[in-house]
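What follows is part of the complex, with its chains left where they were.
Letters A and B mark the chains in the order given here, with residues in each chain numbered from 1 onward.
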Amino acid sequence: MSTDSLTEAIEELPLVDHHVHGALRGDVDRAGLELMLTESDRPIPPWMTQFDSQVGFAVRRWCAPVLGLDPHASPEAYLARRGELGTAEVTRRLLTASGIDHYLLETGYKGEEILGIDGMARASGRRVDEVIRLEAVLEDVARGGVAAADLPERFRETLARRTADAVGLKSIVAYRFGFDFDPERPTDAEVAAAAGQWLAQCEKTGEVRVTDPVLLRFGLWSGVDRGLPIQLHAGYGDPDVELHRCDPLLLTRFIKSVRPHGVDLLLLHCYPFQRNAGYLAQVFPHVYFDVGLGVNYTGMRSDAVVAESLELAPFAKILFSSDAWGPPELHHLGALLWRRGMLRTLAPWVESGEWAVDDAIRVARMIGRDNARRVYGLADGA
Amino acid sequence: MSTDSLTEAIEELPLVDHHVHGALRGDVDRAGLELMLTESDRPIPPWMTQFDSQVGFAVRRWCAPVLGLDPHASPEAYLARRGELGTAEVTRRLLTASGIDHYLLETGYKGEEILGIDGMARASGRRVDEVIRLEAVLEDVARGGVAAADLPERFRETLARRTADAVGLKSIVAYRFGFDFDPERPTDAEVAAAAGQWLAQCEKTGEVRVTDPVLLRFGLWSGVDRGLPIQLHAGYGDPDVELHRCDPLLLTRFIKSVRPHGVDLLLLHCYPFQRNAGYLAQVFPHVYFDVGLGVNYTGMRSDAVVAESLELAPFAKILFSSDAWGPPELHHLGALLWRRGMLRTLAPWVESGEWAVDDAIRVARMIGRDNARRVYGLADGA
């Protein structure tokens, strides 16, 4: 069975990247770029380079040609060419070549360093919608000055205003506490009490960063009330994470509690717990997942990660994301490696006659585009 | 090295399905069938079909030809043909074509909807033996009326009677509590106290369902005393499960406690913890495992699951099961996908000269038939 039509369908599929951040605004030197090609937040030690990693090799192999270099260009040549072309041109080339057609942009992390909604729309020439990070809104409310007793209501008002045009919400409770939280909705009195301690702490330290589990749960449940799809960071991330506490299975009770509210939950990344996420997506109608981030950082091995995402979950419950933040190399590779992984997984199934080619094409389109359109209520077309 | 003899040996191997349930008694419509092609217990949402999943595609690819349709028949055509042939003929065809020669049938779940021992023997024309679910016996004792103080002894008597002709026992402690239970044997006084609360609860609610960990442990230890091999559901299952509490590693202390009693423990399914199960099967002589259920629901990806089952465990410690319940499609696919996964895993090892073909054939026969015969003391032959 020929897989030419499958190859073509996957290559040409206009993707909806349902969880992504902005491309870098400014220029970056080699040390800076290397630090953005890892989830580590520590300086790269002098005896190594982050280019000697799966994602580093992938940049040299796949991004170098987009900048007009040979595949496997050296890091030195790559950085030099990047400087020559300039940030705007590098960004334009890599975003355009990615074939991502629609970005759902989450702007709550270091927003000053990266392009916002309008910037990404200009740089990519594509449609961009917004996803709002619950914890960022909560921290903005604290920064704006609020009495503890007023915080619950003030947060709800602010969230309503901020999300007026948003297509989804995002929570990083995994980073800030872990998924082993009490799944019950806290009362406003409990929230006000926790807010009192937190606001005093903010005052004292000058740092506004929410880690209290009562406040985090309040954010989540307010998100449920808001009624938009909620994205939850799960699994792999930076060293703030205690990874074993980010296994999405630990969310089981919360997932059950949310079910009657009719709100969809989208588990992001999930690596190395993608099989666990697939289980949740099979048994709970309102649970979805993707394997973004992990795809970029596993490079050549991302085909294994993509393949593992195609086990228990019905195909209507799997989405594509790049989770790129910063270097547009990550936006580009997120799309490229996902397409490559899907093709490497599906083509042999079609060749052996075990999947029909039309079914394979349909599944690729569901995961790469159509499921996101349905979940987020995105209008079809441009 | 030619693998023709390996292919033939695997294709023709008469399997012992060491953990399986009955095929459906009655007719089923599309909505009903879809709900039995998932471990979810929630209605399939209108915007999706369970046919768009690995197991759905496998039904269309592999079961359609057994019913006289082309591979990849549409769900509509498949359902129509199923109706045309009638349940009895569909069941007969799919069971016969599976090549399963001997069923160890566990009848403790929704027994009224599925064929029992005699029904399966008639429908398949093959030998059927029984496996008794401990929790079902305990619930029957409660339903029959018993004083709390008498429950321990009454349960032991009933279990002895019910298992007179059984070849094994089964526990669903994973579903009802999780594997993180106290591994110690409870005293009869503790059991009577827990039974008092439970029976009062049953009286009050009219529902008889055991979830108390003391009673569940009592069931398990009574099973150990009974001396038959004990099957334990592990890993993947319906949403009653909290999957992270069903990792078989959590059983380590219980496994050690059971060792001196000379009773074998068989970990069922185990997905996605099959590697953990393989570890337990290596280090504890009385521990076995299979990857049933997960094989059906991962479809084309079941070759990866089967391959992962062939890592740490000695080959004498791995078994075949389908864990089919209901649609005979699941019995058929359980056997077919296991044979396919074994062949895809072993054939390249033989082709590269790294395994001898006779060894590969012997391993397939151990896992598909001989280990079960030895563990359950099944007489060889018809």
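Side notes on the structure shown:
Following the convention adopted for this analysis, contacts are C-beta pairs under 8 Å (C-beta built on N, C-alpha and C of every residue); 3 or more make two chains touch, one makes a residue touch a chain.
As the structure is a prediction and not an experimental result, all values here were calculated from the model.
All together, the complex described by this structure holds 3 copies of its single chain type, of which 2 are visible.
The criterion applied here is as follows: only the chains that are shown with their structure count from here on.
Between the Cα centres of subunit A and subunit B there is a gap of 37 Å.
On the subunit B side of its complex with subunit A, the touching residues are 38-45, 47-48, 50, 52-54, 56-57, 61, 71-72, 236, 238-239, 242-244, 271-272, 297-298, 300-301, 304-305. Of all the residues in subunit A, the ones that touch subunit B in their complex are 247, 249-250, 252-253, 256, 275-276, 279, 282-285, 307-308, 310-317, 349, 353-356, 359, 362-363, 366, 374.
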